[in-house]
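I have a structure I would like to understand better, so I am pasting it below and will then ask my questions one at a time.
The other protein chains are all here in position, but one chain of the complex has been omitted.
== chain A ==
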Amino acid sequence: MKAASVSNPETVQQSKRIDRALLVGLALILLLAIMPLLTEFAGGNYVLNLVMKAMILAIAAISLDLLIGYGGLVSFGHAAFLGLGSYVTGIALAEGTMGALPILGMVVLVCGLFALVTGALSLRTSGVYFIMITLAFGQMVYFFLTSLSNYGGDDGLTLWDTPQLFGFYVFQNGSGLFYSILVVLALTWLFVGRLAQSRFGRVLRAGKASPVRVETMGFDIFQYRLIAYVIAGVLAGVAGFLSACHAEFISPSTATWQNSGNLIIMVILGGMGTRNGALLGALFVVLIEEGLSLITHEWKLIFGPMLVLIVLFARGGLAGVIDRLGGRS
C-alpha cells in the first residue's frame, strides 16, 4: 500500500488537521505524564487523585465516543459497563482472586458478553428507541448491583486489597496506579483513533451518515455497529477495573443513568467523533466541576450555563475550538 496522494490543497489541509490533532493529543498525554512531578509543587495528592479520576473517565468517554461520535449511536447506558467492570474487580478481589490479568480477563469477558447480548437487542432499534433501550439496560445493571447484598448492596463495598501484576502491587494508589491508568488511556486513545481511520471505522462512520447507502454498497451495518458496541463496552469495563483500584471501593452508583449522562456530556462538550474530543471533555468536566465546587456550593449554577454556552457557540466542542485556534496560527 502506498500513501494516498496529498497534492491537492484540500487533502493537504485535512492531513494537516489530522497531524495537528495528533500533536495536541500527544501533548495532552505528555502533560498528564508529568502531572506527578507538577503536583509535587502544587496540589499534591489531592490534585493527582483528581487527575486519575479524570483519566479513568476519559477512557470511558473515549469508548463512548466510538459509539456516539463515529457510529451515531447515542447510548444512555454506558456507565453500566463502568459499574460491571468495577464490580467484577471488587467481587474477584473479595473472593480471593488477586492476579490483575485474570481479573482483567473476567472484566473483558463479562463486559464483552453483556455488550454482545444487549447490543444485539438494542441495535435493532434506532434514534430515541435506542437511547431508551440502552437506558433500560443501564438501569437493569444498576438495580442488579444494588441487589448484591453479599457485596454491600446499596452501600457498596470497600476493597481491602488491590490486584497484583506479576506479584507487584502496581494498582495500589500512587505513581504505579497513575502510570497504569495513563498507559491504558494512551492505548485507548491511540486504538480508537486508528480504528476510526481503518476500513472498519470508515464503514462505521459512513453508517452514521447513511445506513441505507452503506447497506446498499454491501456492508451489513448491524455487524459493524455490534462489534463497535462490544469494543466500547469492554474498554469502559477496563475503566471500571481502574476505577475500583483507584477508589478502593465499589458502588452501584457508578452505573447510574446520571453517570451515563455525564459521559455523554463529556463527549459532546469535547467534540464528537474527533481524536481528542472525549479526552478533553473528560478532563474539562472533572477539573472544572471540582474547581467550581471549591469556590461555591452552588457551582452547578455556573457549570450549567457554561455547558450551554460551549454547546451553543463552540462548534465541534473543545477539540473544534483548539483546531480552529491552531488553524489560525
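The rule is short, and it goes like this: a contact is a pair of C-beta atoms (placed from the backbone, for glycine too) under 8 Å apart; a residue touches a chain by one contact, two chains touch by 3 or more; residues count from 1.
Assume contacts and distances are computed from a predicted model.
**Student:** From the list "Lipopolysaccharide export system ATP-binding protein LptB", "Biotin synthase auxiliary protein", "Serine/threonine protein phosphatase" or "Cytochrome c domain-containing protein", give the UniProt name belonging to the chain omitted from this structure.
**Tutor:** "Lipopolysaccharide export system ATP-binding protein LptB"
**Student:** So one chain is hidden, and I want to know which residue out of A:30, A:187 or A:217 touches that hidden chain in the complete assembly.
**Tutor:** Checking the options A:30, A:187 or A:217, the one contacting the hidden chain is A:217.
**Student:** For the full complex, which residue in A:116, A:165 or A:195 touches the chain that was left out?
**Tutor:** Answering carefully, the residue with contact to the hidden chain is A:195.
**Student:** Counting contacts across the full complex, list the positions on chain A that touch the omitted chain.
**Tutor:** These residues of chain A touch the chain that is not shown: 1-5, 8, 10-11, 14, 194-195, 197-203, 205-206, 209-210, 212-221, 224, 227.
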